[in-house]
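Removed from the display is one protein chain of the complex; every other protein chain stays in position.
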């Protein structure tokens, strides 16, 4: 993922983020779309049926102009989880709830939903709280690579950038001035020579 | 930008050398250097100085600030201040790295200087991380960065600008929605006024 740029037509992350699914409840009957609900054998969709739809589809079905479904927010964006995130955002494994916590959340908060503002605010708050951790992990050479599995894709991208910068800087700081290390090939060559001597 | 490019920029700065040869003025595109008289100090760009030194054609003279006493004072000030203090050179780390790298024998107390500089650098890096974190927490998008050197700025790029960019995008959504809600409430109020 490329940080700092705007989402655009060819952005694969943007495409992924907008096809994350969310529960939608039909408020009007829809003919011939019964196949969308795998648990039903009916040809039509009845009022009250709940189906998980990708965001891009849900958005066009729940606007004021065309009120066909009402959307429900995915678990991580609902009040109980929002409270957990407010209490201590750093301990939550965001990755477990989807790859695009922030991007998907941004799209969700654009839906005309009563929780929109609350979701938007919790995204901002969570990002701010967790940033120090992301930066410290990126700047600390001893970071366990597995720990970044707990980051969402945006945080992971920022981590990668920070990590790369630090690695370059370390390489530069250690260049020349510090001790010159023997190339591995030379060490192995010496070892082989010794081994040959041992054989004699 | 990678550290080598910061180094590249810093290499344009001048440093004094004492040549061990005689030569006339050289007309470089970036300006004249010389004439060179054996034993007489002359100013040349760092890229040239390091090359001449590697070819054993000169001795490098430490810049004024590359002195243990002066640097101890810089270190003391840096540790006493909550903010970044002004460094004796805008490329202090690069200059030291380059000059000590090729000419440690020419510079008195080279090892001590290296240690003090490393202490100053580490102190500033940890200050930098704390200020970056505090800056993100305020949610602002503007900050003054006085006395930060190019290499230090480069150490938080692209992480800091990109984090700010992303934070701005998140905040903007909330902002747009708030004003949208406000408009709706306004419209409702107007509507109610008409009714009553």
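Lettered A and B in written order, each chain numbered from 1.
Please note the rule applied: a contact is a pair of C-beta atoms (placed from the backbone, for glycine too) under 8 Å apart; a residue touches a chain by one contact, two chains touch by 3 or more.
Keep in mind that, in the parts below, contacts and distances are computed from a predicted model.
*Asks:* Please identify the absent chain by the protein name in its UniProt record; candidates are "DNA replication complex GINS protein SLD5", "AP-2 complex subunit alpha", "LSM complex subunit LSm2" or "ADP-ribosylation factor-like protein 1".
*Replies:* Options "DNA replication complex GINS protein SLD5", "AP-2 complex subunit alpha", "LSM complex subunit LSm2" or "ADP-ribosylation factor-like protein 1" considered; the missing chain's recorded name is "DNA replication complex GINS protein SLD5".
*Asks:* Check each of B:106, B:133 or B:165 against the chain that is not shown and name the one that touches it.
*Replies:* Checking each option in B:106, B:133 or B:165, the one touching the absent chain turns out to be B:165.
*Asks:* Using the definition of touch stated at the top, determine which of B:43, B:81 or B:179 touches the missing chain.
*Replies:* B:179
*Asks:* Name every residue on chain B in touch with the hidden partner chain.
*Replies:* Residues in contact with the chain left out: 1, 8-9, 11-12, 21, 23, 26-32, 47-48, 51, 138-146, 148, 150, 153, 157, 160-161, 164-165, 168-169, 171, 175, 178-179.
*Asks:* What residues on chain A make contact with the chain left out of this view?
*Replies:* Residues of chain A in touch with the missing chain: 4-6, 8-10.
What we mean here is this: only the chains that are shown with their structure count from here on.
*Asks:* Rounded to the nearest whole Å, what is the centre-to-centre distance of chain A and chain B, using the mean of the C-alpha atoms as each centre?
*Replies:* The answer is 33 Å.
*Asks:* Provide the residue numbers of chain A that touch chain B in the complex, in ascending order.
*Replies:* Of all residues in chain A, those touching chain B are 3-4, 102, 106, 109-110, 116-117, 120-121, 123-124, 127-128, 131-132, 135-136, 138-139, 154, 158, 161-162, 165-166, 168-169, 171-173, 175-177.
*Asks:* Considering only the defined contacts, which chain B positions touch chain A in the complex?
*Replies:* Interface residues on chain B, with respect to chain A: 2-4, 7, 97, 100-102, 114, 129, 132-133, 136-137, 139, 154-159, 161-163, 165-167, 169-171, 173-174, 177-178, 181.
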